[in-house]
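Sharing a structure here in structure tokens format.
A single protein chain has been omitted from the complex, and every remaining protein chain is retained in its original position.
By letter and in written order, the chains are A and B; residue numbering begins at 1 in each of them.
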Amino acid sequence: MFQADVGKATVEVLERLGCEIDFPMGQVCCGQPAYNSGYVKESKEAMKKMIATFENAEVVVTPSGSCATMFKEYQHIFHDDPIWRPRAERLAAKTYELTEFIVNVMKVEDVGAKLNGVATYHPSCHMTRLLGVKDAPMTLLQNVEGLRFEPLPNAHNCCGFGGTFSVKMGNISEQMVDEKVDSTERTGADFLIGADGGCLMNIGGRIERRGKKVRVMHIAEVLNSR
Amino acid sequence: MIHYRDSFLNNVARQLGRSPNTSVKPERSWQFRPQDKTLTDRNQDELLTVLRDQCRLIHTELIETTSSKLSEVLEATVTLYGGGPISIWQDERFTEFGLDTLVNETWPARYVEVNEWRAERGRENIAQAERANIGITFSDITLAESGTVVLFAGGGKGRSVSLLPRNYIALVPKSTIVPRMTQAAQEISRRVQAGETISSCINFITGPSNSADIEMNLVVGVHGPVKAAYIVIEDR
Partner (left out) sequence: MAMKIGEGKFKENVNKNIEDTFMRGAVASAQERLRTRRLDAAEELGNWEEWRSHGEEIRQHVLNNLDYYLHELAENLQKRGGHVFFAETADEANRYISEVVKANGGKKILKAKSMVTEEIGLNGVLEEEGCEVIETDLGEYILQLDEHDPPSHLVAPALHKNKEQIRDVFTQKLDYKMTSKPEELALYAREKLRQEFLSADIGITGCNFAIAESGSVGLVTNEGNAGLVSDLPKTQVVVMGMERIVPTFEEFEVLVGLLTRSAVGQKLTSYITTLSGPREEGDADGPEEFHLVIVDNGRSKILGTEFQSVLQCIRCAACINVCPVYRHIGGHSYNSIYPGPIGAVLTPLLGGYDDFKDLPYASTLCAACTDACPVKIPLHELLHKHRQVIVEREGRAPVSEKLAMKAFGLGAASNPMYAAGSKMAAAMMKPFTKNDRISNGPGPLKAWTEIREFPAPNRERFRDWFKQHEKGGGEQ
């Protein structure tokens, strides 16, 4: 992804918790955009590259529920491949989404972050439904000093990103993201927080286009706030 | 008559990638059986509590009585629902539960029209049920969880008695109460497997008829009864 700030925040938060971080320069995109559009063959090359790149890591952490889900999906995609399937299974077993890693693996619930204001949280679909990470983000967010939460109405509804859906079915996507923006605005929150770059780029882009005041933040940036 | 079964099933089997099987019963070995532990630990009194609570949710009045007071309570309920004409099953349980005097003497003496379903009268039964203000039947099996009465129709037990009248009263012997539909289904299946001929129409009735087809607003009483009451009878 092109969002350097999220990457930096992720590294800094994890280092503060005592992790040693490597960012293998050989990594590429996880392949999801092409895969979800039906281009399975094309996306497999990217997947193999990612499997090989992360093969020697102890654990793999990504600040995206959707990418983490994709990493865990590889084993199914290479189901019939005797060479890549076991490698994909090993990758799946050590891959974590950022908040899941902090709460469930490092057993940390308070990272010592501070941020003043009112926030609302958008649970991304892939992270909650497919990856099954439902509570970890709020566990961490509730311990951020100075932050108060307002529930997001109809939080369970998708924001309308859906990868290529956002451009292929632009008019539907627009209605979906508008509802999300309206719901966000109704909470009166200063910050809309999420844990997936795709959703945030979509909602944030629409918020700016409509000239709304809410600031969109990735959870890594919130956890890195002092 | 069965038409075109073989070619149809041959095609199904071909799609499934095997030769047709019409003779070897497939083995059913379920990994999950949540129904075995749903409400199965409740005794009869606890089940009655479950039924009572459920009736509140399904717009159904639940009246509790004993067999000695049944006649009185039924008479009062009928009056409350506006009296006759009444349509009832031809069912020996009316006699067993001491309702003969009410049905054959008290009501007629008060000009309350009572029509018992008599198969030999044919479609006249339907016309009577259609005119009836109240339909009354016994419940064969009663499901506590959902507040459902199960009726096995046939012969003097016309299907229409519970469906055509404007109001419906089910007489529920307490011993007919089971936890949920699971137990009714098991009983029916047991009878089928034992080679019995089951009723050609079994109705599972849960309160009055209703619809939410207009703006998701619940409207009670669409094609079937507008009101329903269950009278639970402590056993004799």
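We take it that a residue touches a chain if its C-beta (ideal position, glycine included) is under 8 Å from a C-beta of that chain, and two chains touch if they have at least 3 such contacts.
If you're wondering where the values come from, they're calculated on a predicted model, not measured in any experiment.
Participant: Looking beyond the chains shown, say which of A:Thr62, A:Gln75, A:Thr95 or A:Ser166 touches the absent one.
Facilitator: If we include the chain that is not displayed, A:Ser166 is the one touching it.
Participant: Touch as defined at the start, partner being the missing chain; which of A:Gln27, A:Asn104 or A:Asn143 qualifies?
Facilitator: A:Gln27
Participant: For the chain left off this view, which of B:Leu62, B:Leu99, B:Leu143 or B:Ile169 is in contact with it?
Facilitator: Hidden-chain contact among the options goes to B:Leu143.
Participant: In the full complex, which bits of chain A touch the chain not displayed? Write them out.
Facilitator: Residues of chain A in touch with the missing chain: 2-5, 7-8, 11-12, 15, 21, 23, 25-29, 31, 33-34, 36-43, 45-46, 48-49, 125-126, 129-130, 154, 156-158, 160-163, 165-177, 179, 201-202, 204-206, 208-209.
Participant: List the chain B residues touching the unshown chain?
Facilitator: Residues of chain B in contact with the hidden chain: 1-5, 7-9, 11-13, 15-17, 20-22, 24-26, 28, 30-35, 38, 54, 58, 117-119, 121-123, 125-126, 130, 143, 145-148, 153-155, 158-160, 163-164, 181-182, 184-186, 188-189, 192-193, 197-217, 219, 221-225.
Here is the rule we go by: only the chains that are shown with their structure count from here on.
Participant: Could you work out how far the Cα centre of chain A sits from that of chain B, in whole Å?
Facilitator: Chain A and chain B have C-alpha centres separated by 53 Å.
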